[in-house]
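Sharing a structure here in structure tokens format.
One chain of protein is taken out of this complex; the other chains stay put.
In order of appearance the chains are A and B, and numbering begins at 1 in each one.
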Amino acid sequence: MLLTLAWRNLWRNKRRSAIIIASVAVGVIALTLSDALSLGMMHQMLNNRIGAHVGHIQIHAPGFRANPSLTALLTDPDAIQTELASIPAIRQSSKRIVQFGLLSSSRSSAGVNIVGIEPERERRVSHIARSVVEGHYPDSSKGDILISRHLARKLEVELGDKVVAMASARDGTVGSEVFRVCGLFATLDAEFDKFHVYASLPTVGSMLGLTKEASQIVAIVDEVDSVGAYREAIQSQLGGVLDVASYRDLLPMLVFQLDSYEQLIWIFYLIVGLAMFFGIVNTMLMAVFERMHEFGVLMSLGMARSRMFALILLEAILLGLIGTLTGELLSWLVSIPWERYGLDLSVFSEALGSLGVGNKIYPFIAASTYLNSLIMVPAFAVLGALYPALKAIRLRPVEALRYV
Amino acid sequence: MEIIRTVDVERTYEDKGVPVHAVNGVNLIVEQGEFSVLAGASGSGKTTLLNVIGALDVPTRGEVFLHGEALSQKAGNELSAIRLTKIGFVFQAYNLIPVLSALENVSFPMVLQGVAASERRERAMAILDELDLAGLAHKRPGAMSGGQQQRVAVARAIVTNPALVLADEPTANLDSVTGHKLLDMMLRLNEEKKITFVFASHDEKVIARAKRLVTMRDGQIINDELRDGVFT
Partner (left out) sequence: MSLFLHLAWRNLWRNARRSSITLAAIAFAVLMVALQDGLQEGTYTANIKAAIRLSSGYLQIQHPAYHNKPALRHSIAYSDELRRKVDSVDAVVAYAPRIYADGLLSFGDQSMGALIVGVDVQREPLVSDYHKKIRDGRFPAEDKPFEIVVGQTLLQNLGAKIGDSLVVLAQGFDGYLGNLFFTIVGTTKTGSEDLDRMSVFMPLAGAQELLGMWGRCSVLAIELPRLNDIPETKRALTAALSENQLAVLAWDEVLASLKQLIEFDQISSEIQMLLLVLVVAFGILNTILMSISERYQEFGIMLSIGMSNSRLVAIIALEVVMLAILGIFIGDLLALGLNSYFSVNPIELGGEMMELYEEYGFLPMLKSSVEPSIFIKASVECLVFTLLAALFPLWKVYKLEPLKGIRYT
């Protein structure tokens, strides 16, 4: 019944209520959409890195991650891969050799990570294959190398041109190999593109004096959210000797960014809440004073003060809820075309490329985004109504009745 | 049976630093079945006395007994409960909750008491019927005339079967025909159902109908006489 009263009281002054609802809705839209954008960008950054190269799980020999070199290699990667095949959660795995070296053309040279891959298996753990824009993905033929369009420009080479790769081999000498550019790729991550080139694993291995060793094994799992558990399972299954890392360990900064965002966003909620707060305090104060005589009548009827207090707060909660739902509805409507077409920010392509995001940003709206607003925003509305409600119940019935 | 007894009640308040003795030592007993009017010029203290009797205001000195219980001993929520169950009010204007219909307004005290919905509806409709207000049941105060609003207010005041109904200048905003009708209704309730009424009014029509006329001046009772109810 209190609810009925509160609800009907809202509509006594439609314009006033509408304005409060509008102000709340605008605040909620600001919160939701900026959340969607930021989270969208961060998730894109993370997923691009995972998809381009990092994968969900990587296995190395101990010490490799701290100091990537040929002194810490996996001695029997094939055996590891056989082990992995027996774990149902792992969808796919592939081995790689990774070594920093110099790639030279006749015109120029660049320092790159030379990545030796098993082309078919690699295709299923990363999306480099899908990022090929010219030419073709390396097959197992010996001399193919896949470089980025970026790098091709820097080295001033085109498809079919020859390049020389040089890197430190296992025995300390400098190994080198001539390659032909078989394809050009472009991912959304400009920094990544500049520094990675792909060739077949056996070729790279022989260039570096390796037989069956590999630098790392990359694996993709089914349930990304359970990657932590999988990591432990794999670690124990492999005897606990090897370094098994999930993307959370491999991309700690991005993970940290996502995690800390959750905490920092509260500040913005607070600010928007305060912005609403002032408007609500004033509006409810005036509404309370307008109805003071009525409150006197209610008290004369025997309505307890606590109930009157609750009534006023209830009106504020309702306004807050309606405003929040309206704002969320509008945000959702905006997000539909956004999710479909993405937000084209190519004017910032350099910046976005350096962050590894790509020119089109897609929103990320989790249920938690909606839920947070639904709880926080009406709470601020209630805070705004506290002082007015206290004013309403302070008076003795006679004093309230004296109000005109 | 004695319903109200005031003992040396005083109510003083400050008006810009000057103390005003609105009620200045009043001893009054109100018995069941009375149809009494507190009369006097404005400033005589009649409204203040009415408010004190009705637990809307607290005397500065003295005591008010309701059914033998001292009101000064009661805490805030006890007074609320007393106003809910034992006393009914009719004010000069703006008696009704604007967003509720007549039926809902009359039901409201029962809602506060926790009465079941079906019983509420029944009793409220019954009262409205009795007072010839059934047609207004689903109308809001905004759609009623002044007279209709006052009559619905009376309906609400009696729906909980209070010990007494207090009315503060109930006819002041009404034209004389409507005012008469209102008073007729209240008189009928008093005679048929033995409901006790105490008015504060300076309206001739009200005074004329008083079975007991208590005249006040400067916060004190200067005359207290019983009369036969006379219709002028």
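We adopt the following convention: contacts are C-beta pairs under 8 Å (C-beta built on N, C-alpha and C of every residue); 3 or more make two chains touch, one makes a residue touch a chain.
Since we're looking at a predicted model, the values are computed, not measured.
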{"item": "Shown chains touched by the chain that is not drawn here", "value": "A"}
{"item": "Which of A:L46, A:I97 or A:V112 contacts the chain that the document leaves out", "value": "A:V112"}
{"item": "Options A:S168, A:S206, A:Q237 or A:T326, residue touching the unrepresented chain", "value": "A:S168"}
{"item": "Positions on chain A where the hidden chain makes contact", "value": "15-16, 19-20, 22-24, 26-27, 29-30, 34, 37, 67-71, 100-102, 104, 106-113, 153-156, 166-168, 170-172, 174, 190, 253, 256-257, 260, 268, 271-272, 274-276, 278-283, 285-286, 345, 347-355"}
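Following the convention adopted for this analysis, only the chains that are shown with their structure count from here on.
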{"item": "Between chain A and chain B, centroid-to-centroid distance (C-alpha), Å", "value": "67"}
{"item": "Residue ranges of chain A in contact with chain B within the complex", "value": "1, 5, 8-9, 11-12, 293-294, 297-305, 307, 396-398, 401"}
{"item": "Chain B residues touching chain A - in the complex, by the definition given at the top", "value": "51, 54, 56-58, 76-77, 80-85, 89, 91, 94-100, 108-109, 111-112, 156"}
